[in-house]
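In what follows, a single structure is set out as structure tokens and then discussed.
Excluded from the complex is one protein chain; the other protein chains are retained at their positions.
To keep things simple, chains are lettered A, B and C as they appear, and every chain counts its residues starting from 1.
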């Protein structure tokens, strides 16, 4: 927090249009939005109403039937987690900010903070096409905005450190764009069978959580 | 965070009435309120209730009809974002605090945290005059409080660094006061046609997000 | 944040039972709870439901009738603000922590996070004795816990800096205990007339926000 601010402040003088908005501050504000959006997801899981006379038979059954809510809670929490990780890795390299980058970031956060709604929709209606399309659409737009943010910050090393290797920039781009592509594909699939789209939703996070050959390949640590 | 605290602490001894409330802390607390108020906005968008037999026909229609909720979500999120940016730029320059400044800030945050209510009102009733007036009124008061905060902190360079150029102070004042003026104007317009007021609500953010000739003029980077 | 941690870490080795819980971290966690509790208050203000045919006549009337909700929102937001200021001033001086202090603080935060409930109660039922007693009772307990925290931390300069003047310790004690006393008094008053209690609720914050002769007297900056 301290060491990393020193050098950036020097460079800021020339480039930053909005003084005072150090990338440290932007990252801290973004963290709060990520944390709240993730925690708000739990409000989708409502306590079932059961008559006092049916508690022993009906309550377990109704609680068990909350599994779609639980699944969508886990799914969305993990997705917010993935975006948080990606955002942090990017802001580890981004050292300067300007007005456009700032607003790309705020728009990206607007999508993150919106996630509780499509999550509620899909947990209420499940594999219905409308719900699937809204869910996948939100996540696709979120991913595209993150890709734009990274593209804008790295082209010509505009807002990142000069020494950042090109393969790290490329790895960030490729890994970030895969999610929106997958979500657009899942929208296409939903026209045939929305249930297959949901299988997609579960597979996309796995790609990001597991260490992948792609990482090693693009980072050039492949054959070593 | 570190470098900037060192010099301020020295000056604080003489002026700050409430020791322990460094401007860093005040900014961090404010950030949380901004982030939380923005994230709470999503709770206004309710999942529509549709009968199981009408899912394919009725659900898309009802989800589509949520567009006023979505529009007001985006509008308010962007406005919170604008105030966050303005607040941060100000607290980049504000180096000391006293009791009155502290309470001007808490009152300003009280307005920010209130924004979810007028947002819910306008997303429920749209271009009805009452909703428009409450929405514009809240944002006008919020802006006036920020203007007051800046005016109090900068008069005679009371709480800001001595070297802060006057044109930066003036830029802050002028840019901040434009929003409340626009909102008061939109209240006046609502007596003729509340729909025009909503067009205003969409235009005001654009003024803040786009880089303007005003910035260059007041910052004296005009002809260079 | 940096400069203040250096000296405290040295002293910590001997005294802190729970390593890793620097007072900086405790204060940051507390800040989040304060900010969330304050922002959650807005959820008490519900959008009124009005028939489409009655929008122009009924909606302004119903929105206007939300004034008790608005008043209790402001009242509770300001009270959370006061406790936040008091907590920060204390943690400016508290340099070490131990297990008991940690749990006094968590219990205090439990009361802060509870405030949205009595606020909802009083904004729903107004000057009904039950609501007044629950509201005043919560705030009295909150204040007593803060007083306990300060008493525990300062007796024999146990957890505060050795150089902290006794008059600062006394000022903290006296100012903190006044609120619970006032709230207990307002409970007593509610047996005669709950409306007078609410006047009390509005006056207590004023005492904390305005600079007082008490400050100058106890801080010894009276005649100088």
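One rule holds for everything that comes next: contacts are C-beta pairs under 8 Å (C-beta built on N, C-alpha and C of every residue); 3 or more make two chains touch, one makes a residue touch a chain.
Bear in mind the structure is a predicted one, so any value in this text is a computation, not a measurement.
Engineer: From the list A:85, A:181 or A:202, which touches the chain that is not on show?
Structural biologist: Of the candidates A:85, A:181 or A:202, A:85 is in touch with the missing chain.
Engineer: Tell me which residue among C:36, C:183 or C:208 touches the hidden chain in the full complex.
Structural biologist: Going through C:36, C:183 or C:208 one by one, C:36 is the residue touching the chain not shown.
Engineer: Suppose we count only contacts with the excluded chain; which residues of chain A make the list?
Structural biologist: Output for chain A: 1-3, 27-28, 31-32, 34-36, 38-39, 41-43, 45, 47, 50, 55-56, 59-60, 63, 73-74, 77-78, 81, 84-85, 88-93, 209, 211, 215.
Engineer: On chain C, what residues meet the omitted chain?
Structural biologist: With respect to the unshown chain, the touching residues of chain C are 1-2, 5-6, 9, 17-21, 24-25, 28-29, 32-33, 36-37, 40, 43, 99, 102-103, 106, 109-110, 113-114, 116-117, 120-121, 124-125, 128-131, 134.
We adopt the following convention: only the chains that are shown with their structure count from here on.
Engineer: Measuring centre to centre with C-alpha atoms, which chain is farthest from chain C?
Structural biologist: A
Engineer: At what distance in angstrom does the C-alpha mean of chain B lie from that of chain A?
Structural biologist: 25
Engineer: Mind checking the centre-to-centre distance between chain A and chain C? Centres are C-alpha means, answer in whole Å.
Structural biologist: Once rounded, the distance between the two centres reads 36 Å.
Engineer: Listing for chain B: what residues touch at least two other chains?
Structural biologist: Within chain B, residues 1-2, 28, 32, 36, 40, 43 contact more than one other chain.
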